[in-house]
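One structure below.
For this view, one protein chain was removed and the others were kept in their places.
For chain A:
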Amino acid sequence: MADDLFRALADPTRRTILDELTEKSGQTLFEICARLSMKHQLGISRQAVSQHLAVLEAAGLVETRREGRYKFHDLNTAPLRQITERWLVPDASEPEESAP
């Protein structure tokens, strides 16, 4: 199980970054910083945001792509499936297969 994933999710700022990327995937570092400061009143430096993004990227939750001169950050929620698969409990509401 990827410890990176849990470490990435353990930080509230990183969860906020993921919230914002959920609202719109494909943001520049500038846009992410602006959202954190204007919408969440998080006055953290660009360097700090960049480091948070690096942690999220290491966990596979954020992917970066270059388009010409620009760099965009995209959300990738695929690693989160590992969590549900690890502790998945059968849904109690599902009809049980029973012999008549």
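Throughout what follows, a contact is a pair of C-beta atoms (placed from the backbone, for glycine too) under 8 Å apart; a residue touches a chain by one contact, two chains touch by 3 or more; residues count from 1.
As a convention for this text, contacts and distances are computed from a predicted model.
Asks: Going by UniProt, what is the name of the one chain that was not included in the view, given "Metalloprotease TldD/E C-terminal domain-containing protein", "VOC family protein", "Ion-translocating oxidoreductase complex subunit C" or "ABC transporter permease"?
Replies: Its UniProt record gives the name "VOC family protein".
Asks: Residue by residue, what part of chain A touches the chain that was omitted?
Replies: Contacting residues on chain A, toward the hidden partner: 24, 27-31, 34-35, 38-39, 46, 69-72.
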